[in-house]
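Encoded as structure tokens, the structure appears first; notes follow it.
Only one protein chain is missing from this complex, and each of the others stays in its spot.
Labels run A and B following the written order; every chain starts at residue 1.
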Amino acid sequence: MDSALIPEGVERCSFKRFTLGMIIPAALVIWGLYAAYLCWFKGLNQTNMNDSYGFALWIWADLAVIAVGGGAFFTGFLRYVVGKDELKNIINFAVLVGFCCYCSAMLILAIDIGQPLRGWFIFWHANVHSMLTEVAFCLSLYLTVLAIEYLPLLLENRKLDQVPFFHNLGHNMHEVMAVFAATGAFLSCFHQGSLGGVTGVLYGRPFGMREGIFIWPWTFFLYTWSAAACGPCFTMLSCKITEMITGKKLVKDNVYNLLAKISGWMLGTYIVAKIADTLWWAIVTVPTTGFTFMEFYNNSNNFHGLWILILEIGVCGLLPVAILVRKKWRENSSLFFTAILLAVIGVCVNRWVMVMQPMAMPVMTFDQWVLYLPSWQEWATTILPVAGGIIIIALSYRYLPVFPQERELNPVEKS
Amino acid sequence: MKINRRHFLALGMGATAGTMLSPLPWKLTDDASIWTQNWAWTPVPEIGESYYAGGACTLCPGGCSLSVRKVGTRVVKIEGNEESPINTGDLCGVGISATQLLYGPSRIEGPMIRAGKRGEGKWRRLSWEGAEAQLAEKLSALSGSKKSVVALSASKQGSVALLIQRLLAAVGSDRFLTLPSVHDTLEAAMALTMGREPGEGVGFDTENTDLILSLGSSVAEGWGSPVRMVKTAAAKTMIQVEPRLSTTASMADIWVPAKPGTEGVFALSVAAAMIQEKLYDHLFVATATEGFDAFSAWLLENYTPKKAEAVTGVSPALVKKVAVAFAGARRPVAICGRGKGDTPISLAEALSVFALNALKGSVQRDGGLVKVGAIPYTLAMAETDDLGAKLAAVTEKGRTELLMDWGTNPFYTLATSQEAADALAAIPTIISFSPYMDETAAMADLILPDHTHLEKIQDVPVRAGLERPLVTLAQPAVDPVMTTKHTGEMLISVGKELDADAFPWDDYESYLEESCGEMWEALSEGGLWQGDIAWKRGLERMLGTSDRFTFVIPEGPVFLSANGDASRYPLTLVPRSSLRISSGAVADAPFTMKTIEDTVLLKGVSLVEMNPVTAKEAGLHEGDTATLTTSFGMVPVKVTLFDGVMPGVVALSKGLGHTAFDEYIGGKGSSYTALSGAMVDSATGFNCTWGARASLKRG
Partner (left out) sequence: MNTEPKETRAKKFGMVIDLDKCTGCGSCMVACSSENNVPVRKDESDKLLSATWIRVYRITNGKEFPDTEICYFPRPCMHCGGKNDDGHSPCVSVCPATATDYDHSTGIVSQIYTRCFGCRYCMAACPYHARYFNWWDPIWPAKIEESLSPDVSPRMRGVVEKCSFCFHRYQKAKDKAYIEERDVEEMEYQTACTQACPSGAITFGDLDNPDHAVYTLKQDKRAFRLLERLHTNPKVYYLSARSWVKRAGDNYVSSEEPTKGPGAYKLEGHGGH
């Protein structure tokens, strides 16, 4: 029944099957919206956050989706600014995934703040010293850029393309896309960095604080770098999952290969920097605050101990680097999949540690290590954008020519 | 032109674009935020003229004077009165938070009669005339012995207390009772050692002392007049004797962790050491005392530091150290009354403390244990004789037909066991004058609610171990918030019905003025009357023309041992005092609930403190849920570990576990009192419980 909307030359499952497939994500969205409604109308007492855990699951989710959404800016940067032409075959999808990620971040932020109707005060009464102000400005601008980057793809929909105005608009926008990509890359460097700065500037919280250069703590650069490294991994991971679900090959291996190689080197350099940062912090910064490095990990309430650091740097850092950098290994499809999955987990773990641990960690000597378990409302609202993202990607895939190589890789036999 | 779907689409898009370009969205965004800044359900306090009214706090015996800050007709804050010699502008949290009691959900709206089953919470409102008629009728229609009527009064003296006593006399009862405290024992001890006229009290001149030897008294946590004693604790040298490291113990210069309940024995061992080491005041003992030789012989035979060690667990070396410090101070004083002093001690223990002070000459002098003159009320009250036995009878089944309560809340304060609680509940008629829905009011048949201390004028005689007699004046800072009536007014009105001659006054205020007599001028002008110090100074004292002190060898046991089978109840439960918890008749207001630590109360459950060693033996850990059992009751608790508790001892905060009141202050934790049982002192008949044998089982 929706065949008129489906791009030419490709095959899509039946509308019925598609609708059935959307039931679970749609149900999750409804569940999440109900939880969001509770948070908006009853207040944040619906969460399990408390006066020690003012930043919690949602802030982690924000940081994580923005990190993994970094695939859009970095792929765009490689494609348009550096000129890696093969990447044109995945850039649409990267933008789409990035768009979903950034929408998610905005949505979660809107639920997370205690007074959502005053959220715009961040622009109106902006405090230039605050990392969050920087985040807010760059984030909203970049979301606009992503929307602009996504628009031409939207206009390529068969029906919309029939409107001459849309057709021309889409065409002209393609021409200037490099400008937007460059703007996006610039904005992203800043807000990714500012998000890193969010905990880095907390000089009252020794676990989060970092030294740095000028106004920027080292985490500023680490966040940008790790987003550039792991964002494309998430794009590829999403792409692989899409291939699994559709049962089609959608992007050629050389594209994956190129992006994986770049990600591998990015991740490799990032991990080296991260290790250096951790060492400097542990040996130089932390002792000036009167803490020892191990105090952050061996508290009895800190049940994961040092393993979380090993997980982040070793298992989800060095291991994927090794796979992605070595040609033979990254060309092995299961190793490749493992590597990008680990890289994505690694960046999420990093964001988790940087948000959760500074909150839990007591600073006053007579303070307690605080444990926190999110409430169902927090989980639901965190899953909400993920489910929403799945729906957007599914719809986009179904009705838009997201993958330029799809027709070539999956020729449709004319009946 | 044919209008099709595309036109509609275009129109819609155009309208959207147009709206976005107009100021409308911006205006709406702005309005939305302004709305959040002015939510109708976030109160905006009314402004008005700001001024202070005077007053007096009655929430504990401390006698603090108040400066009540008002805005318009509302009371917004209670502060300490700077003119008060007791609290000099400061105030404790319980006193400050009374604004929330005044306006809180525990207030009783007006006179009520029980409509449902007892304790069910179903009431029928009455008019004041109707309620007073009900009270008069109930009193005159007593079937049994006239002595079966009991009245509990928040204060032992004063205008309202007298009216209550007269009302009882009108129906032929002499059971005018007050909640017992250490002062009841101290006064009995004073009668034996120094002589005592009716109305005289015992004081401790802590202002002028240079060392306080506290035998279990929570100097920093509510003993005596709390605000004044906190200042004392912060300023004076202190020796603290008690089994648990309280705040007082931690602030003290020496902490003597004697076994629970053995403070009196420890006092005697210090006295013995002073005699052994010849550290006592020979001149004073020779010139101003009697009975020293017999007393000292008795002491050295029974209570040498070595012998006492078996009871107290305190090494002779530490006893000697304390003796040397006490004897070496210029004006030391030994004080007693465990915790806040709201439980009597045995007469023998009181006599021991008197003797210890006398050995150092610290009686009837600056900085010592002193006699406090009677308050010169023009209308004298008879002191209740045999108070201990009469109090005990209240919690014995079948001894009472009608109980009236004015501010003592016996269902909380006297319910020291399940049995006692049952006996109280079996009293056929219960009448409460409480302004709050306390445990007793909740079980009452008839409630005639009084004003709170912020709504009424009333004399407040202070019985808190001060060195001189003192009366403060509660003053109406605010018009009554509820349809309440001054209990004094009500008693005059009801009293007239029963015996017009005994209640000749037109109204309470004229009666109050008459009753206060010579004190009225000072009270009405400054809200406070204080008498002279009663002891002689200087030469007069040295020449022995002052009252003589008699050393009395106690007859009863100095140390009352805890009941219960040691194998079934291996631990000893003791109370924990805190100024953050009002352990009297009225529960903490919400603001004060805020201050209670999470090692005392957590998510509605009381925590019991125990030494890590004891916990390990019992297989218990921090935060474990457990059941605390004594022979008198059992309660659910959580475990918290504290090195400052003596091994084998568990400590539970006193003053929690109110079952009545409202959701903000009731239903929080468990009541220590309900587990504490009885330890009756044979000499006075008072329940002198200092703790109980207990067991603590996980789960």
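Brief remarks on what is shown
Rule of thumb we're sticking to: a residue touches a chain if its C-beta (ideal position, glycine included) is under 8 Å from a C-beta of that chain, and two chains touch if they have at least 3 such contacts.
Quick caveat: nothing in here was measured; it's all calculated off a predicted structure.
Checked against the full complex, the candidates B:Ala170, B:Leu186, B:Leu245 or B:Ala288 give a single residue touching the omitted chain, namely B:Leu245. The missing chain, though absent from the display, is touched by one residue of A:Phe186, A:Trp216 or A:Trp379; that residue is A:Trp216.
Residue in contact with the omitted chain (choice from A:Pro287, A:Gly314 or A:Pro411): A:Pro287. Here one chain is not drawn; of B:Phe642, B:Tyr672 or B:Phe686, the residue touching it is B:Phe642. If you put the missing chain back, the residues of subunit A touching it would be 43-45, 49-55, 112-116, 118-119, 121-122, 124-127, 129-133, 136, 197-206, 209-218, 285, 287-292, 358-359, 363-367, 370. Touching the omitted chain from subunit B are residues 36-37, 39, 41-48, 69, 71, 74-80, 87, 89-94, 96-97, 99-100, 102-105, 107, 220-221, 226-228, 230-231, 233-235, 245, 247-248, 250-251, 255, 257, 481, 578-580, 590-599, 601-604, 611-613, 642-647, 662-664, 668.
Keep in mind that, in the parts below, only the chains that are shown with their structure count from here on.
If you average the Cα atoms of subunit A and of subunit B, the two centres end up 61 Å apart. Here subunit B touches subunit A in the complex through residues 29, 32-33, 35-37, going by the rule given at the top. Contact residues on subunit A toward subunit B in their complex (touch as defined above): 115, 117-118, 120-121.
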